[in-house]
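One protein chain is absent from this view; the other protein chains keep their places.
Up next, subunit A:
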């Protein structure tokens, strides 16, 4: 006799479960658990906006208060997804406006958001509190003004690396004088100057303001004035530091920072002159997060700053830090969990990039808590990778970008197979991996065999044949997102592992050898996959065996989408009809 848990009790238990993965598991137990769970889920996450319809989401989760949506594939960040591909927020906003009027939080990533959309948000959700747009585009500062002026309880407004049509700094003045609820404001990606007096007043009347990220147009004077009014900040993104060096300016800045006793996170620092860095020394001991990736500061100055940051957990920096600087980080920043080293030169032929594999080895040896790495350098060695894997088996995210495509181990001239084997084998909790350098199919055999927890894998310019893809699709059990560019394989591996694709969120392949015929076949056999061929030239004009430029395959319960542009071919499921565009307008 089965005892059923009373739904009230279940509800109470569920109120302690926040993780959506856990809630998804709860939903699978039985129908009544599914029902109870869905009625209590407040934070909804949709990793691919085309995997499910907005209506279905609204219907399933009537208590939804927070929605997070992702649109374009990750490689859109590197201009590999043509403009107009899709990822429109409007249909979602429309649907939520009608069915979930109590929505309070919207977080969008890589989506196209229009001013209309923003105005709709402002008008439809009475208790709207949080808007975070990451890598979004399609709107102007007018849309932001609409949010600022209408959302009375707005707490969070963050524009992270968005492409915004900047019509001027007026938007800031649209926050009504009565608005005092702001907790976080990030306008670092906007270009125009805002009126500093507007900003001062806004900051003065927002006692709960904890996070403020200014844009480069805010001067040092402006920064000083803001800091005086908001010494309670825990997160600060400065404006531009480029100013003529004046002793009084330095003293004022220093004093302003020393009053910010709760500052934990610092970013911005565009154009920072090294002479101004000592003004930051007073906050260094308390910093847990430091983003110097836009600061063209060089070595001795960097170390002077970093050696004071003993609590640092997250460091983003340019390769100007050099191996020497990383050695210093390894000895001073013992709490480091995340390191990102970005290139300082867009021109890749400047191959004397000052960091080598040695820098990362130092940090791996010295920082016991290191679990997340993003590292750009010119070349690497197997020995270094093996050392890193041995020293840091607790790595969760390892993204190595060897900038020279096909660069072998520069000491032995071998492929980097052995090195990545060590990483896959040694770092058992690895969830995200990006590989680079010269890699043969063997490397992927090792990754397939050992990287059992990897969920996201990024590959470029690697492998020898179809085997590479086959190893990955048949081996990596937890694989959810796979993105590949410029690798020499295609149809066979894809078709043999078609079932795997339904267990994944998405697969992106560009400049590989996948043929149109294979895409058609895959699409016909797998009704719950959307197979999108993104190609400038209509596939009809070429033989079916010729490769297509890009494919994007994702699982979906929403069926083929209706908003495809002319260069996206979603294959019709009916083979008699053949290939036809499904965007019926």
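Here, a contact is a pair of C-beta atoms (placed from the backbone, for glycine too) under 8 Å apart; a residue touches a chain by one contact, two chains touch by 3 or more; residues count from 1.
The rule is simple: contacts and distances are computed from a predicted model.
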item	value
Undisplayed chain, where the name is taken from the UniProt record, one of "A-type voltage-gated potassium channel KCND1", "Mitochondrial inner membrane protease subunit 2", "Auxin-responsive protein" or "Metaxin"	"Auxin-responsive protein"
Residue among A:100, A:515 or A:530 touching the omitted chain	A:515
Which of A:86, A:325, A:366 or A:408 contacts the chain that the document leaves out	A:408
Contact partner of the left-out chain, one of A:173, A:192 or A:293	A:293
Contacts of subunit A with the absent chain, listed as residue ranges	75, 77-84, 135, 161, 163, 189, 244-245, 270, 274-275, 293-294, 296, 298, 342-352, 376, 378-379, 401, 403-408, 410-411, 413, 438, 458, 460-461, 485-486, 488, 490-492, 495-496, 498-499, 511, 513, 515, 517-518, 521-522, 525, 535-537, 542, 545-547, 549
